[in-house]
Each structure stands twice: as structure tokens, then as C-alpha cells.
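Removed from the display is one protein chain of the complex; every other protein chain stays in position.
The first chain written gets the first letter, and so on, giving A, B and C; residue counts start at 1 in each chain.
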Amino acid sequence: MNNIIKEFVDNVTAKFELMGVDYPADLQVSLDFDQRDIHNALAYIKGAGWTQMSLLTCVDWIADNEFQLVFILFNWKNGVRLQVRTRIDRDKPVFTTITNIYPGAQYYERDVHEFFGVEFEGNPDSYKQLFLENWDDIPPLRKDFDAIAYSDRKYPARKYKANFSTEAGESK
Amino acid sequence: MITIIISILIALGILVFAFLWQTTLSGITRKIVGRYQKRYGPRFYQNFRDIFKALSKRGITHGWVYSFGVIMAVGGIMATVMFLPLFGIVPFPGVDNFFIYVYLFAVGMLGMAMSAVGSGNPLAGIGVMRALTQMVGYEVPFMIVVLAMIYGHGTSSLSELAAIQQTSGFLSWNLVKMPIGTIVGFICLLGMLGKKPFETFIAPAEIASGPMVEYGGKQLGMLMIMHELATFIEISLFVNLFLGGATPIVFGETTVLVGLSSVVGFLLKYSIVYIVSALISNALGRFKIDQVIKYFYKVPIVLAIIQALIVVFLGWGV
Amino acid sequence: MSKKERAVAKRKKKWDGISNFFRANSIWMLMYCTGCCAIELPQAMTSKYDMERLGMGPMATPRQADVILVTGYLSVKTLRRVIYAYEQMGEPKYLVAFGPCTINGGIYYDAHPVIKSLDQYLPIDVYIAGCMPKPEAVMNGFQDLIDMIKRKEANGWRKYQENKEWYRENQIHALGELRIKDEFHE
Partner (left out) sequence: MKEVKLFVGPQHPGMHGNASIHMYVDGDIINRAYLLPGMLHRGFEKSMEKRTWMNNIALIPRICVPEPDTNEMVYAMNIEALANIEVPERAHWIRMLVLELARLAIHLMAFGGCGGPTGLYTAMYWAQADRDGILELFEEISGQRIYHMYIVAGGVRKDLPKGIEKKIIAYIDDLEARLPDYEELVLNNPSIRKRLVDNIILPKEVVWELGVTGIGMRSATGEPYDLRKVTPYARYDKVEFDVPTATYSDAQTRMTLKYLEMYQTIRIIRQVLDMMPKGKVRAKVDDGSALRWKVPAGQVYSAVEASRGEYGYYTVSTGELMPYRVAVRGASFPQGLLGLEKYLPGHRIDDAPLWFDTMGICSPEIDR
């Protein structure tokens, strides 16, 4: 099994400029690509047997001022899972859609747009609201969005005389 | 003059009896179905509580068509019940023709359809559309069978049709004489009652109870009364047409005893038909509306035509 | 109070007593699973606990129903629909709230889409404790509701009528606007 992974990683390295390779778990490889290469890389990976896109998600690296887009791909033939990752600028989060490669990404892109504000060019539906309704703040899963403050502002709680809330969750 | 008053009193008595009897029976059936589904089930008088609770709630209206339609529906069905012969007693002698029930019944149903569409809810519209489509489905085979029966017996009076079947005991029932017709009649009865698999126009999981979708409070209570009465009419028609009506189960000289036993006989047959239909209903799923129509126009209509041909050309079952 | 008014009030009271008997024994609940506590409702409804014994049954639409069950947390999006449903229901109507999430947000006290205390937006007749309430607790809660109706204490709907402005103000604070055009896919 490790041979397959190694061979595949070698192939990818030969074709594309990889920013990093990691093996976070058994049968799992993470590949970091540059934003320019990612569409070609995904098309190549899909051709190599990773036909299923399990997840498209985003991580907000606020310290680096970057968003990281993560594509989880799975190959049912040999059970190897790929994390294909790329970083985009946080101030101008624009990315080209991958629905032409993985059509199933349509709603994941909408999800990421809604929760992080990443725009997907070429996905005409991605700007529409999906889970939230009448949202009036910055996208909620960004790190600079303060959910507790928002919640306190919008939904007043009952006043108790004693303070029952524990500090465990909020402590640093 | 006095005869008219007596007739009206008898008719009102039938109305009250029909309501009490059918509501009780459907409560008992709920209990039986509950046991069938491995549970305890409600009390047998639960349906009365439901109806009176609904009547005690505050109603709303969606315009005069909506309110008027409900009254028309209940009124039409009540009128139908009042013309219905019960235990051989005919409230208005001479006007217990089968076609009277068909037309009066249609008035009530039309009122309900009008009212439901008047509520403006699209689900109600779809439900009414389905109900009418289903009506087209079951009316045709049912009518063929009943017309054949009327042709065979030479009368269209419901009480006479029942009386003919009481001449020589069990063997003169239409169940024995026209077995194919009875099967068709029972399938159509399931369609009329809206039992599964022909529950398509109610279909809570699809169109949220169809025509009933916008009813609440008083209107819903009235519609529930209407539903109980309509069930009474449909099953009474079936029992009178196919199962010999109010046949006595005790034979002898005493008129009172025989009369009472014929009442029991009628109610027994009525209960069996209703409970069997409820049990069938709970062992089956529901069809889609296109499947309902295809079903009615395939099996029952062919059987009905065969039965009609037998009656008309062979003369069996007369 | 004049004699006539007293007579009217007396008659009304008597009528209320009779109707409350029927109301208590025939509670139709709205089939609306607003949150996770609804997963124990099938258990309470079906063979083991059989809610129908108490005369309770599920109903398809708000117009037909008497009681709405808020089963757990409410996201703002659901709150809007619950308000729609509650206002459609015919009076008298009751509201049963499940779990701690309806009291102070429960485990979702810091979640951006979840409201904290439901009684700011809608009047509550009975709270059922537990996360999630076991079927026994659910049945007990319904029994409480029945007793309250018999004692004429389940007056949430009156409270809602009388304090409508206050409730409306809170609703609008949480929801932005109450009625929206629900055309999000276009």
C-alpha cells in the first residue's frame, strides 16, 4: 500500500510544484499546492482514480492573513485519502470554482462562501444564502467573528441572580 | 301533514343514531387498530371528545366561500343521511331511490371541495383535485355493478333492493348472487372511505391531509361530523346493496324479537365491514394518484363489466 | 358588575369548564420536529408509551393542532417558522418546550444562530426537563399540560394576545424582520 502512495506522490511531484507533503494518518496524504496549480492538479488526481470528493472546506489562518481551502478526495479502489490544500489571500478571497471537475462541490462551495465569504467564480449559485437567513454580520466561521458577543447582542438571555456559567470553556 | 312530521322525526332519529353509532364504532376501531400495532389505543369515546373539542375552539375564516362550503358539505351529507332507510324503516317512503343518494352525496362533497379550494392553500387544491380524480376512478365500476343490479332486480329503491335479498335467507344476498360485483363493490368502498391503499387525497405525509389542510376549530369539527356521517352512508349503502340490509339473525314468530334481531344483524354486518376495511387499511401502503386511477380502470372495471354481462345476458344473480 | 354581566360570566365559566374537559382529553399536537428532542417523540407516540391513550395525536397542519412542541433549541430560522405556525393555530393553543435549550440556550449558549430563552418570543405553558427528555418525562409533561388545562392554568395564548407588542418587539429584535420572502434559491 505504501508503494502506491509513494508512487503517486512521486508522480504528482514530477508534474506539479508541491509546497509540502505530509502523512497525517494511515492511508492519508496531504498535498499542498499553489493556488495556480490546484485546478490542473485536481483534474490530474481525479484522472488517477480519486473520483470522490468527500469534503471541501476552509480554514481561516488569521495570523497569516490567509484562507486555506481543503479538498478531501477519496479513492475507493485502494482506500487512499488525499488532503489537497491550497492557500488564498484573506483580504481578497476569490477562487475559481471546481464544479467542472467535481460537480458535487456545488453546495460545498456555497457552504464555504456562506461561512467564510470565499467567492467562487463560475459557480453562479454560490453567493446565495443557504443555512443562514437575514445574516447581518461578517461570515460567522471567520476567526474574527465573535459568536458570544453576537449571541448576547441578538438573543437576550434570562437574568439570573447567581452566575452559573463555568469558565472552563472560555479560559485560555 | 302528520305523516310528514313523523317522517321528519324518523329522519332526525336516523341522523342522531348514525352519528352516535359511527362515531362510537370508529373509536372502537381505533382501539382495535391500536392493538394491531402493538399498543394500547385510545378510549372508545375518544372521537366524541375530539369532535366536541374541535367545536369548542375558536374558528377562523378564509372568506365566505370557505365558510359556506363547510355548511353546504355538512348540510348535504345530513340530508343524505335523513333519506337513508335504516333497519328497513324508510323515513320518506317512495324517495329512497339509489340515485337520490348519489346526487345528494355529491352536493356534500362539492361543498367540501368548494370550501377547501376557497381556503386558497395549494395543498388543499391538490387534495381536492386528487379526491375528484379518485372519485372518477371508483364511481365508474361501482355504478356499472349497481346498474347491473338494478337492471337485474328491476328496482332502484334501496329498501326494495334490501327487501329482495331478505326473501330466502343468506342465499338471496347479493354477496352470493353477485360475488364478483361484491368484490368490486368492496374495493370501491375502500376508495370511497379513503382507506389505504386509496388514501391518496388525504395523504398526510405528502400533501399534509389534503383538503383538510386549512381547517381548524369549528369547521374542522363540522367536517369530522360530516366524515362520520359520510362513512355511515357509504357503509350502509354497501350493506343494503350487497349484504342484504337488515336481515334478522333470529327467526321465529315474535315480530319484536325478529325486528330487534334484524337491527343487530345490520349493525353486526356494518361493524364487520368497517373493521375489516380498517384492518386492510393498516396493512397496506397508499398508492399514488396515477396508480389509483390505473388500478380502478384495470381490475375493478373489468370485473364490473363481467358481472354486468353475466347479469344482463345470462340472467344469473336476479 | 351588573347582574346580567355576572350571569354571562357564570355561563361563560361553565362553558369553559365543559370545553376544558374536552380540550384536556383531546390534545392534538403539531407534527413539527424543531430540534433534537423530537427523536424521543416517536418513542412516546408509538407502542411502548402510546400517547394516544391520553387522547393525543399528531396533526398535519397548524390549523388543526392544539399544541406545538418546541423540541429543543431553536435556530432563528426555525423560530420564524415556529412563530408562523403558532400564530396560525386556532385558540386555545398551548406550547410545550423541551429541554434546557429553550430556557437559556443550554449547550448552545454561545452559538450564533440559536436563540437563548424562548419565553421572550412565545409564551410557554409547560417545560419538560432533560437533555434529551426521556419518553417518561415527555409523557409526564403532557400529563402536566392536561392537568393545567383542567385547572384553567394553561393560559399562554391569552398572555400572547395581551402582550403581543412586547413579544413582537423581541421577535423583530432577533429576526430582523418577521415576514420574509422565502425565495432564497432564486
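Just so we're on the same page, a residue touches a chain if its C-beta (ideal position, glycine included) is under 8 Å from a C-beta of that chain, and two chains touch if they have at least 3 such contacts.
Remember, predicted model here, so these are calculated numbers, not experimental data.
J.: Of the chains you can see, which ones touch the chain that is left out?
T.: A, B, C
J.: Consider the whole complex, including the chain that is not shown, and state which of C:L54, C:A111 or C:M139 touches that chain.
T.: The single option touching the absent chain is C:A111.
J.: If the hidden chain were put back, which of A:Q35, A:Q52 or A:T96 would touch it?
T.: Reading the full complex, the residue touching the unseen chain is A:Q52.
J.: In the complete complex, the non-displayed chain touches which residues of subunit B?
T.: Against the missing chain, subunit B presents residues 36-39, 122-123, 125-126, 129-130, 196-197, 199-200, 203-208, 282-291.
J.: Name every residue on subunit A in touch with the hidden partner chain.
T.: Interface residues of subunit A facing the absent chain: 22, 24-28, 30, 51-55, 57-60, 70, 72, 74, 76, 79, 81, 83, 85, 102-104, 106-108, 115, 130-133, 140-141, 143, 145, 147-148, 168-172.
J.: Tell me which stretches of subunit C touch the chain missing from the display.
T.: Where subunit C meets the chain not shown: residues 30-36, 38-40, 42-43, 45-48, 58, 60-62, 73, 75, 77-78, 81, 85, 107-108, 110-114, 131-132, 134, 182, 184-185.
Definition applied: only the chains that are shown with their structure count from here on.
J.: Looking at which chains touch, is this a line, ring, star, complete or other?
T.: Graph shape here is a line: each chain touches the next, no loop.
J.: Give the label of the chain whose average Cα location is farthest from that of subunit C.
T.: A
J.: Please find which chain has its CA centre nearest to the centre of all protein CA atoms in view.
T.: Taking the mean of all protein C-alpha atoms as reference, the closest chain is C.
J.: Rounded to the nearest whole Å, what is the centre-to-centre distance of subunit A and subunit C, using the mean of the C-alpha atoms as each centre?
T.: The mean C-alpha positions of subunit A and subunit C differ by 40 Å.
J.: Just how far, in Å, is the C-alpha centre of subunit C from the one of subunit B?
T.: 36
J.: When the C-alpha atoms of subunit A and subunit B are each averaged to a single point, how far apart are the two points in Å?
T.: 61
J.: Which of the residues in subunit C end up touching subunit B in this complex?
T.: On the subunit C side, the touching residues are 18-19, 22-23, 25-26, 28, 31, 46-48, 50, 52-53, 55, 60-66, 89-92.
J.: Spell out the residues on subunit C that touch subunit A in their complex, using ranges where they run on.
T.: 76-77, 80, 103-105, 109-117, 119-120, 170, 173-177, 180, 184-185
J.: Going by the contact rule at the top, pick out the subunit A residues touching subunit C in the complex.
T.: 128-134, 136-137, 140, 145, 147-148, 150-151, 154-158, 165, 169
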